[in-house]
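Below you'll find the structure I mean.
Of the protein chains in this complex, one is absent; all others appear in place.
== chain A ==
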């Protein structure tokens, strides 16, 4: 767990980009799922957060 945290705290592109990708994918799934209207309501915020995060972390060093 601390190893994973250390990887993120070094502010390298790889792990942060993976996290942003996961957030975007979760947002898209929330947008299109048929189970919960609440998840659908929060999908846009999730996608937007993931996309902004992706744009920022893609400027991090390799």
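As a working rule, a residue touches a chain if its C-beta (ideal position, glycine included) is under 8 Å from a C-beta of that chain, and two chains touch if they have at least 3 such contacts; residues count from 1.
Here is the rule we go by: contacts and distances are computed from a predicted model.
Enquirer: Among "PTS EIIA type-2 domain-containing protein", "Sugar ABC transporter permease", "Response regulator receiver protein" or "Lactate utilization protein", go ahead and choose the protein name stored in UniProt for the chain not displayed.
Expert: Going by UniProt, the chain not displayed is called "Sugar ABC transporter permease".
Enquirer: What chain A residues would touch the chain not displayed?
Expert: Residue positions of chain A that touch the missing chain: 17, 20-21, 24-25, 27-28, 31-34, 37, 40-44, 47-48, 50-51, 54-55, 58.
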